[in-house]
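Sharing a structure, written as structure tokens. Questions coming.
Here the complex is missing one protein chain, while the rest keep their positions.
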Amino acid sequence: MSTDVIVLNGGSSSGKSGIVRCLQALLPQPWINLGVDDLIERLPPALLDSGSGITFGQGGDVVLGDEWRAIENAWTIGIAAMARAGARVIIDDNFLGGRASQERLRGHLDGLRVLWVGVHCSPEAAEAREFARGNRAPGMAAQQATKVHEGVVYDVEVDTTHAESLDCARIIARHVS
Amino acid sequence: MSTDVIVLNGGSSSGKSGIVRCLQALLPQPWINLGVDDLIERLPPALLDSGSGITFGQGGDVVLGDEWRAIENAWTIGIAAMARAGARVIIDDNFLGGRASQERLRGHLDGLRVLWVGVHCSPEAAEAREFARGNRAPGMAAQQATKVHEGVVYDVEVDTTHAESLDCARIIARHVS
Amino acid sequence: MSTDVIVLNGGSSSGKSGIVRCLQALLPQPWINLGVDDLIERLPPALLDSGSGITFGQGGDVVLGDEWRAIENAWTIGIAAMARAGARVIIDDNFLGGRASQERLRGHLDGLRVLWVGVHCSPEAAEAREFARGNRAPGMAAQQATKVHEGVVYDVEVDTTHAESLDCARIIARHVS
Partner (left out) sequence: MSTDVIVLNGGSSSGKSGIVRCLQALLPQPWINLGVDDLIERLPPALLDSGSGITFGQGGDVVLGDEWRAIENAWTIGIAAMARAGARVIIDDNFLGGRASQERLRGHLDGLRVLWVGVHCSPEAAEAREFARGNRAPGMAAQQATKVHEGVVYDVEVDTTHAESLDCARIIARHVS
């Protein structure tokens, strides 16, 4: 029974992208990567910083409007369909709603073999990395660091606070079948 | 009856990306954009320049292997599912197989209202733009300029040889319902 | 007597970057490129959108503060020194002050053989390209299109309104000795 989907959940600046690139290089099968940031990049400008779309507030708040929710729902249905059609997909996400976000995604991925991965990072380290990136809304890292994991159930968990992305990816790869 | 999917077909360096950005800004509804280049970016490195994946040859040849075809098939199924779930999607593509590529995509988009758009550009202008971009495999633009349109049937056609992306987008937008 | 410096002056979205890439590929000698946009990218965040640094206003205004002027002055002195030390440099710039900007730059480049190139583009075409890029402050293209050329004296002039970057670069290349 092989894994169909890998879901990486972690706060902003917790190191998900580096882990994804390592997983893509380490895993023997081809995995494509689609995450919430990809959807944001594909949005029309009118949905960015708009009440109906997605807004990045001053203190790191992320506010999601009705248009965003509708599009994100369709987007997720599409990714699940890709996986059902045979594409191996790594989804990287921030579960802003914690357990409720996981349950919603679990519903979309029904029937697929999913590896749920928690990507932890201390708020302090995530905040320092956010600062060093210089292109993220300040505050998101600290605010999301623990919140996105509330009530979420994982198959494997890694912590990037003191470990390299590559070492985290190696741990995850051992759970991919 | 509103349009569900806009398909832009044109050769490499024919100006599709500029038209997409203009359409996203012009159209009153939110449209997300997913194209073949997005899939290429999401691939693992092992599928790039690999016989089983996608290879960009010396003279601008693009060679597609079995793994590529399998993933592209699943990817397209997923995008169709997004559109059926209510996301408005602009697909930009190069129909390397001309009419056969269109028929394959038409099959995937069954039941959706699709606006088929041909994005033409003279081989000379496309080649000059490829040269000016400096980051594309030389030869693709000239090779694809007319080939991707062979036998393809469109609802609307634009030509970027002497027109700005914005003007082309305005013509297309009038056909979006 | 060989050319030491090529100065391309044109408004925002007039097509300077494409011409630069073509010139670098066409010219037999190695030319490095440094322009005002490179300086902006290297600035600390505190000087962006700051009264003392550089501000991109609502209607396309660019407001330059004292800190910006001091750094730009030092930057230009450095580029002139690179050229005097033997590096062939293509400078792309917007002469917001028209002739006065040219005279200031001419002073810095004293003793060097400079090819002054005007990159024209109709306000309408530049504005359409700015719109299609989607990542520029709207209004700059139209506002700068003719203003940056006021009173400026050129060795060669090109117009990108109806010509490809590559064709413009070929015209310029014939004047490089």
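Think of it as A, B and C in the order they're written, each chain with its own count starting at 1.
FYI, contacts are C-beta pairs under 8 Å (C-beta built on N, C-alpha and C of every residue); 3 or more make two chains touch, one makes a residue touch a chain.
This is a predicted model, so every value here is computed, not measured.
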- Message: By the document's own contact criterion, which visible chains does the hidden chain reach in the full complex?
- Response: A, C
- Query: Thinking of the whole complex, not just what is shown, which of C:Q24, C:S122 or C:T161 touches the missing chain?
  - Reply: C:Q24
- Task: Can you work out which residue in A:D49, A:D66, A:E150 or A:E164 touches the chain that's missing from view?
- Result: A:E164
- Where does chain C touch the missing chain, residue by residue? 24-25, 27, 30-34, 38-39, 42-47, 53, 67, 70-71, 73-75, 77-83, 85-87
- Task: Provide the residue numbers of chain A that touch the chain removed from this figure.
- Result: 18-19, 21-22, 24-25, 125, 128-129, 131-134, 162, 164-167, 169
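As a convention for this text, only the chains that are shown with their structure count from here on.
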- Query: Looking at which chains touch which, would you call it a line, ring, star, complete or other?
  - Reply: line
- Where the centre of all protein Cα atoms falls, which chain's Cα centre is nearest to that point? B
- Quick one: report the Å distance separating chain A from chain C, using the average Cα coordinate of each chain. 41
- Message: How many angstrom lie between the centres of chain B and chain C, each centre taken as the mean Cα position?
- Response: 33
- Message: Just the number, please: Cα centre separation of chain A and chain B in whole Å.
- Response: 27
- Scan chain A for residues touching two or more other chains and write them down. 45
